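Note that one protein chain of the assembly has been removed; the remaining protein chains are unaltered in position.
Now for subunit A:
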């Protein structure tokens, strides 16, 4: 039986391969995701392990609570005197202290060196204690006071060498320094694009504003002492707000932030792999349905020869199993290419990930194979069951077709019920309160899945009317696209062919009425087939539309919010729009002549009501430049927060029963507990609040934070936005290359750009499902051409030219794509409106221009999908076609 199945597959190589493409791409994304995230994890692990290779214990400062890694909160440094005490302990063999932070290296173009949003690390190096130094000196020397060593990657990319001079900026303004040498981290030239700046301890302390302080002490135990003895010895001498950990624990702690990031990334990408596979399963089910219909006589012959229904079922499922296995293996290895591609993709959107080589784990192999085989076999069940319904008599009948199943007439009803159940699940998920996030997500996921399947099954009913409407649209869309492509592609192609002396018909733009008309008719003749082919594209387009609509729904209110809140002429932010900046930047801006008022918003984290929350702080100038939508309190209270005043957002107030005048306690990162009183409650803007849950005064914030940072600075200038003012600000910021001044319009745009780049990543990932559905259309068309061989022969015999055959196939393809697009876009809009009606942050906005683009993309998908099947059809010799049986 296995041999029979394999031989059957080999006999239909092309069709089997086409069927498999959906699975291959889905599995590839899943395997690619695992390879990517495993590689990132291993790269980080190697970094963190390298850091502590000769260390037995590490002393670090301690935040009062577990802060999230957003760059605003760092553990407070401790007094450098601790190092002497530690060195005096009998259990300690060696101990070295260091400080770390961020410092920008400034390129020759005056811009700070950043590779794809990766951090700019600064730290002290102590060549006297090489065992604690994870850097390798590649050229030059270790830094003397006032010198710097930088990483080879940055040096190569930006044209620096040892002995050159470079500007470096940390907490204060940029300073000119000599490059003492070039270094590498371990043996890696770049840690995910991060730039490295190493200084002698004193210099580092000064630059990072940590004079007399240390961030970390690394300790090696004396021979004959156990790690536990070392830890026990260190603990009693530790001052407050410090902790000691074994090197292993410290490495794990360092890795914790990155591992939560990689696990998020993994889930995120797996979702898209799952979507591609889901679309792929439609392609498989559809292809198998068609091939099985075409093999009716074969199955009937097997039945007359004595094969049981079970054996027929077994053959088909076995074929699917083999197809699934082969395509899963191919997908598995394609995943390596996908992982490389994803690294590049993230790099391109400004998010470089560390990569020390691809990691291919057993888990990846097992999951990819299992998922690929499972999806294929599941998708084959229905077609396989239909194959068992072929009666033996079909073997001797001319033109026998597959009988409709017994449940055939209940199909529309069943499909509608599935879709309704899907919608119901989505509604429950959205509108029933108090569901956990995972319940909510699984309800939504399952609901959307059911909805897609239901609509896909039901849409056969919609094919005829939709095809009738799409027909002229497809005709003219193709004409327009052909006209656009004519001077760039069609005409040159024709010219080249003619010049090579090959026959080619001069490319015409106007539609070929008769050929296109037959193509249009063809799209209507098997609604079930057209519907299932279109369904694959429908899923992709529904999701793309959903994303675009939600994106538009977020961007618009977000712009309004930015407009409403910030009324300043200029905003100062980091080059990447989100990194916090040291307050020295704002101080430099204050010196600019013409500045009338200026306010900075500090960002950080704190703990209140037992939870880590984001907090912001505003200064006395805030009322003039920031406008809140007050529930209670007023603009004036914004400037008078003092030592104990706080402003909270409305939702946070409701969740914790806070109102005007209520008191609550908040613990800051340094461990200080503030007793705060609510002075105002504001309604955060739809689209996300630019402020933390709690906002306090800048003085209070600074007195309880080790190294305060600004997330925004706003400036009003005499004369408003003028070229002179812009130049003056730019001039003042020249010593802070990481900072930039933007006009209000630019600021607004920059804020929305970040949302847009997330949307772009989503589009790219969803494009994979659209690609799978393109292959689905190719597949159906190839099978259809195969099935209609005799008919094509007749058409050729009575006068259809090759070009007309191609246009006929193309028309059918474009109509199919348009049907998928129409249903998909409508479905996407419905889903988006449901979400928008639930989420206050999103207003339902139809992204008209994007939808038009999606429709055009669908037409292009249709055109591309038709190319190859159309060529095959056109190449058919009319004679072979007539003799074909």
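In the analysis below, contacts are C-beta pairs under 8 Å (C-beta built on N, C-alpha and C of every residue); 3 or more make two chains touch, one makes a residue touch a chain; residues count from 1.
Just so we're on the same page, contacts and distances are computed from a predicted model.
Trainee: Could you tell me which of "Copper resistance protein CopA", "ABC transporter ATP-binding protein", "Putative tricarboxylic transport membrane protein" or "Carboxyltransferase domain-containing protein" is the UniProt name of the chain missing from the displayed complex?
Mentor: Missing chain, UniProt protein name: "ABC transporter ATP-binding protein".
Trainee: Among A:794, A:826, A:846 or A:867, which residue is in touch with the absent chain?
Mentor: Counting the whole complex, the residue in contact with the absent chain is A:794.
Trainee: From the list A:196, A:307 or A:518, which touches the chain that is not on show?
Mentor: Final answer for the missing-chain contact: A:518.
Trainee: In the complete complex, the non-displayed chain touches which residues of subunit A?
Mentor: 398, 503, 505, 513-515, 517-518, 521-522, 524-525, 790-791, 793-804, 878-879, 882
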